[in-house]
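All protein chains but one are shown in place.
We call the chains A and B, going by the order they appear; numbering starts again at 1 in every chain.
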Amino acid sequence: MEENRHSADSATCRPKCISGLVPFLAGLVPALLFGWLVFPGLLFSKADEPFYFSHSTHLTKGGATCADCHRFRDDGSFTGVPQRETCLSCHDGILTPEPGPKATEVETAAYTAEKTFMEGYVKAVRDIPWVTHQKQPDNVFFSHAAHFSKCYTCHLTMKDKLSLGSPEDPQKLCMTCHPSTAELDKGQAPELNILTGYSRSTLKMSECERCHAHPGHFYDDGKGRTVANNACYTCHK
Amino acid sequence: MSAKKEFNVKWGMAIDLDKCTGCGACMVACQAENNLAPQADASNKLRVMNWLVVFELSNNKAFPDHETAYLPRPCQQCAEQPCATVCPVVATERNEEGGIVSQIYPRCIGCRYCMAACPYHARYFNWFDPIWPKGMEKSLTPDVSTRPRGVVEKCSFCHHRFMKAKDKIRAKGGEVYVRGVDNKMHCAVPEDGYVTSCAEACPNGAIVFGDLNNPDHTVSKLVRGNADAFRLLERLGTDTAVYYISKREWVRRLGDNYVPDEETQKPRQILPKKH
Partner (left out) sequence: MGLDRRTFIKFAAGAGAGVMLTPIPWKLLDDSAIWTQNWPWIPSLEDGENTYVYAFSKSDPSIVPIQVRKVNGRPVRILPVPGHPLGGGVSALSAAEAQMLHSPARLRRPLLRGQDGKLQEISWPQASNVLLDEIRKAGAKTAFISGDENSSVIEVISALAGALGSGDVYLMPSDAQDAAVAASLAGIGARIGYDLESSDHVLALGANILENWGTVMRNRRIFKNARPHSFRKAGEKQGAGAASLFLAYAGPLQTNTAAVADLWLPLYPGTESVLALGIAHLLLAAGKTCAADDFDAFREFVAGFTPEKTAGITGVDAAKLKQEVEKLLAAKSPLVIVGSEFGSGAGAVPVLAGLAVNALLGNVNKPGGLSLLPKSAPAFTEAASREDIHKKSLIRFLAAQEKPALLLIHDANPVYALPDPRKIREAIQAVPFKVAFNSFMDETAALCDLILPADMGLERMDDVETPYGSGKASYCISAPATKAQAGVLNAGNTLLQTARRLDKALGFNTYEDVLKSKAAQYGKVGFDDLAAGVPALSEEKATVSSFSFKADILKQAPAAEAGGGALRLAPYVRMSLGTAVTGIPPYNNKTLRADELDGTLMSVMLNRATAVKHKVAAGDKVVLEAGGKKITAKVRIFEGVMNDTAGVCLGFGHSEFDEFSKNKGHNVMELMSALPEPGTGLDLWCRTGVDIKKA
């Protein structure tokens, strides 16, 4: 009885094995596709900025630098996302000419944005509810001053990939952690994680640790300290 | 226990118990600075959250020979931490220049081993969600995160003020650590540039804060070779960064467990150093 069944099974083994894979793959492949292609999209919702804002326009046409709007205060703190007063130092009126019939999409958008800004926020004396791309949690202490001084000065002398910018290209340091201006302009609407509320481009601790926990940073710089300390209190509050 | 870490800068405190009147200004300033939530019933001391507590001391003599003193107790910032060694998730450590024992709330799992280990009862379990009366959350500082229910909290020597003081120097292009005339590295933050909230608030100047390793700082001058300075439970070898000063011997004797005929000890390390 035992033997009989065994022989019968082995006779049909080969086609059965193949057909056994099919349902497995039928489960596996859609799961992979869903997990890698669809799920990331489902996890994020888009949050529109209050009005159109182009970093590139400000940098090229406006001739501004990052530090013109994102600056340090006297007490060493960083202003981060600017508010009305910063904008008003240049935008004392609507600077974009009123779009004619031949105006490009960008020109029209810029005009509308400036108009919204002037009427909806300056005249109404209302703070602009910017949706931030990279807001850190409350328990994180991020010091722009530390990164500007320590990382920048040290890496200035390093070549190639290790360089974090140069006097000619100071923005490179910003772009080490922040999305490039081109990226920011492309995705006007930050994608917010529906569970956590943080934007997709928010740095996670693992990304901080790429530098902070980098073995190359754990040496004595001759002044009795290690560079890019990875102690908990370096970043947490 | 891992090897004790020595730092060039060791933030510390000297609390003059002959000046403290126990008014509680430091306790209120601490709560406001560090975003501790208020509690309607604060009389149950097993449930109340305080990073800094003022204790009342007594010389245990009957009236009229009685004397009283007040002892503010922040986290003692031990160099040999009983707490960090028992933390199963490395939520607390002393690993940063300055020697402040960190407490990372999102990492803490609330097991409370550290509370059991702390001989100073300086650690508190957060029994309640940090909730303020409606509107009062507007008075929160942006400096210290609010801690959820279920984690352990403690005094951080207002570590955020240290961070800010460093940023102030960096933003002006300065170096945070510089070599002093004694050829040792010192923090370039001026002595009054980083002061804890309690020390700042105290109207009697009872709390002196600074770098214990910097001979120019008042705090180090006050504790070095001062037989009136002592630390709490010195014999445990915790090597704390909080010194107390009193010219009254009975106060100094309360700093440790003495047998009646034992002489009051001077500040010293009693356990042999391990390294």
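Following the convention adopted for this analysis, contacts are C-beta pairs under 8 Å (C-beta built on N, C-alpha and C of every residue); 3 or more make two chains touch, one makes a residue touch a chain.
Since the model is a prediction, treat every value here as computed from it, not as a measurement.
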Chain not shown: contacting residue from B:N50, B:S156, B:N214 or B:T238: B:N50
Identified contact with the non-displayed chain, of B:N8, B:Q81 or B:S145: B:S145
Residues of chain A in contact with the chain not shown: 19-20, 22-32, 34-36, 39-40, 43, 73, 75, 77, 79-80, 137-139, 193, 195-198
Footprint left on chain B by the chain that the document does not show: 14, 16, 18-25, 27-29, 31-33, 35-36, 38-45, 48-50, 54-56, 58, 60-64, 66-70, 106, 129-143, 145-146, 148, 197, 200-205, 208, 222, 225-228, 245-247, 266
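The rule is short, and it goes like this: only the chains that are shown with their structure count from here on.
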Chain A and chain B, separation of their C-alpha mean positions in angstrom: 38
Contact set on chain B toward chain A in their complex: 8, 90-91, 93, 95-97, 100, 102, 104-107, 143-146, 156, 159-160, 163-164, 166-173, 177, 179, 185
Chain B contact footprint on chain A (complex, rising order): 72-77, 137-139, 141, 143, 145-146, 148-150, 223-225, 229, 231-234, 236-237
